[in-house]
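The complex is shown incomplete by one protein chain, all other protein chains being positioned as in the whole.
As written, the chains take the letters A and B, and residue 1 is the first residue of each chain.
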Amino acid sequence: MSGNASSQSFLSRYVFSLDHRVIGLQYLFTAMALALVGGLLALIVRIQIAWPDHDFGLISALLPQGFDEGVMKPEFYAALFTMHGTIMIFFVLSAALIGGFGNYLIPLQVGAKDMAFPRLNALSYWIYAVSSVIMLSSFVVPSGPAASGWTAYPPLSALKGAIPGSNLGQDLWLVAMALFIVSFTLGGLNFLATILALRKPELSMMDLPLFTWSMLFVAILGLLAFPSLTAASVMLLLDRHAGTSFFIPMGLVLSGDPVPGGGGSPILWQHLFWFLGHPEVYILMLPSLGITSDLFTVFTGRRVFGYRSMVIAMALISGMSFLVWGHHMFVSGMSPFLGSAFAVTTTLIAVPSGVKVFNWIATLWNRPLQLTTPMLWALGIFSLFVTGGLSGIWLGQTQIDIQLHDTAFVVGHFHIIMAGAALFGVFAGLHYWFPLFFGRLMSERLGAAHFLLTFVFYYATFFPMHLAGLRGQVRRVYDPYQYEYLKPLQSMNAFITWAAVALALAQILFFINFFWSLKRGAPSGAHPWAAESLEWTEPESLAEGV
Amino acid sequence: MTEDAPRNGGQLARVFALLTAAFAAWAAYALATSSMPPLAADRGRIDSAIELNLIVSGVVFLGAHLALVLVLLRRPREARIPRENIRVEMLWTALTAAILVALLVNSEIDARALAGGDEGADAPKPVVVEVVAQQFAWNFRLPGEDGIFGRTDPRLVDQAELNFIGLDKKDPASEDDILLPQGLLILPAGREIKVRLRSLDVIHSFFVASFRVKRDAMPGLQGEFTFTPTTPGSFELACAEHCGLGHYRMRGLIEVVPEAEWAGKVKEATQ
Partner (left out) sequence: MNPTTLAQRPSAIEHAARIGVVAALSATTMLFASLVSAYLVRRSFADWRPSSALWPFPLLALGLLASLGIEAAARSSGRRRRQGFKALAWASASYVVSALAVIASIALGQGGLGAPYQAFVALLLGVHLVHSLGATSFAVWMLREASGPPSENSLLLARLVTHFLTALLFAIIFLLFVLR
């Protein structure tokens, strides 16, 4: 091989490493970079909703194909919310919580030297990296990125003439998603094997941190739920290129011209998609729930109340998450009997979730708390989980869903429960394990300020969306004020956008804190939090400081 | 590090508690005073269900956030809370389940009532309307005197001839079909409306916020649902499912008129 020795060792140590800790950090940094992209897309979307005729000036110069003399094109708006959702759900939150924390911590928390299959682990990261590049590359495609929503419902996503994004952009989306699923599957089986087979013999399952438990359930959910989107992606690619009609019904007319072929069922895609899609929501939730419980244990100085029932609740939530997907299709015309069945499962999944909330209160009640930054984020998750869980119960009832389905209410709901709880989980984990990763502490003062601002502006952004939804504001619209009855909502939408801008600005504090602490943070010592889980107490699990 | 961390009862805790209390109070107030577009159809059950849920979830929401505020503000005293107490856990599991089951039963009763269908033989026949969605417009058709919709065929669609739904004019049943102008539907107040919903191209969704009605228009399938508009006036029909670049402007108008004026208004609109 050519190249000098030092660059080789740098490559093998930090780039093509097989060490689970390096791979975990690779996931974290990649996800952090993609979060900037996903966040920027969201801001542009928000500006458009609040001021539809806005001249985007500088932004339009950066992405000329999406704008017409500074004003956004409607098809580009659709591409923006599609890519925002896809990138944030899969490439940022799943990757950070599971690829990042999971890879770094599972071996440490179960007392293993590394993952069961280190090569597979590295492969899984690199497939993820390639799939993110493919997903991002669609921004330079002339017809633009996929624009059929992160749910990619056909026929919109199947017919090239239905929307510009359904050309090459949609193919790149499908290929990137299929690769992401392969990466996630490889990671999942690695997690499962590591937790079950490489656990220290003297460590019983009932002694594991709840974060590790959450990773076990996440791995199972991923392995069993994700393949259905692989199947659907292959079928949609065949529909788009090989002349099949799995999802394209008979007798379509697109802008006056008959569509050849047909006979398929678009609703079949929805079933396959949501069979993945709903467990994916819990894939994002469970790690945060696990982290919250573990942090409550550490910072109240006592094991979380009802540890055993916390594990059972996670198991029930995971199991039931396979039975609720139909609630995304209540208004699709599904049989009322089926609708009722899905309403029952959807509503009852709130029972184990309620148990978690009550147990958390019992853990915190009358205890001296150490309000460190990670603990603040965990308390924030408690609040988000309650707020978002309650609006979930609304949407789980079929008659209420008739009115609120596909409105801003749903957008507010899932940003609070799924996106919010997962994002707060990322922050909780980053602050908590930062000393383990880098041997230094993050600034508590900056951390507290960042938390308080994020907490306030997160709710200021997403809570009013419930009100807009109740007033009938439909989602994914480029210009809501085409409707007379939505015109009075402009000031509310402007408020939401300003709150979102403030939320974005508050994140600057985090980046300052993160990178400053990386170089200048106070040395943490081996045991900064007085935590008892193995990643802190086992001598060989001390960070080398990457 | 952990020794000098801020404690509950301290300054940071007070700031956090204040923000939490302010948010919870604002959220509860905003939701309790929030409004929906004025109800103009016989579907008040949905409004009642939302009110019921608002009360139930409001209590839980305020309770949980009150607990959080108290946890933050109170200086802890010596308490004897065990690590586990199966009886207490069973109690709150059962309580949660009982509330949820009650909500579910209510939802099921509402769903059945809203689905409608079997009012008995003596009820007046519903007015049948065919709604055909396309990128990015709504087509409305009434069957006319004979009560039968004429045949349609996608191959006959001719936008230049304004035959958007591909009506077969050779079919005798299509002679008296009434094609309303695109985007305008005129309905009689107080009569039950039966909508036959389909789509020509991609998935759309028929949403009238004031009627509390929403149903996806699935290409290849025909959906059917009923509602009764109660108040004369004009109401906006929105597309609720992302259907392409013109999704935002796929707007329709529904004019509800007193039943006596209905036939005249329809005639006026089609001339």
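Brief remarks follow.
In the analysis below, a residue touches a chain if its C-beta (ideal position, glycine included) is under 8 Å from a C-beta of that chain, and two chains touch if they have at least 3 such contacts.
Please read all numbers here as calculations on a predicted model, not as lab measurements.
Looking at the complete complex, one finds that the omitted chain is in touch with A. From the set A:Ile87, A:Leu105, A:Met135 or A:Met235, the residue in touch with the chain omitted from the display is A:Met235, counting the whole complex. The omitted chain makes contact with just one of the residues A:Val130, A:Val175, A:Leu268 or A:Ala522: A:Leu268. Within the full complex, the residue among A:Pro118, A:Gly256 or A:Pro368 touching the omitted chain is A:Pro118.
Annotation: of A:Val130, A:Leu223, A:Leu316 or A:Leu446, A:Leu223 touches the absent chain (contact as defined above). In the full complex, chain A contacts the hidden chain through residues 18-20, 113-114, 116-120, 185, 188-190, 192-194, 196-198, 219, 223-228, 230-232, 234-235, 238, 242-246, 250, 261, 263-265, 268, 271-272, 275.
Assume only the chains that are shown with their structure count from here on.
Averaging C-alpha coordinates per chain places the centre of chain A 27 Å away from that of chain B. Contact residues on chain A toward chain B in their complex (touch as defined above): 73-75, 78, 147-149, 153, 155-156, 159, 162-164, 249-256, 258-259, 262, 264-267, 299, 302-303, 305-309, 331-333, 336, 339-340, 343-344, 347-348, 350-351, 354-355, 357-359, 361-362, 364-372, 376, 379, 382-383, 386-387, 390-391, 393-394, 397-400, 402-403, 405-407, 441, 444, 448, 452, 455-456, 459, 463-464, 466-467, 470-472, 474-480, 482-485, 524-525, 528-530. Listing the residues of chain B that touch chain A in their complex gives 1-2, 5-8, 10, 12-13, 15-16, 19-20, 23, 27, 30-31, 34-37, 45-46, 49-50, 53, 57, 60-61, 64-65, 67-68, 71-72, 74, 76-77, 79, 81, 83-85, 88-89, 92-93, 96-97, 100, 103-104, 106-108, 110-112, 114-115, 134-135, 154-155, 157-159, 166, 200-203, 205, 207, 209-210, 212-216, 218-221, 223, 236, 238-249, 251.
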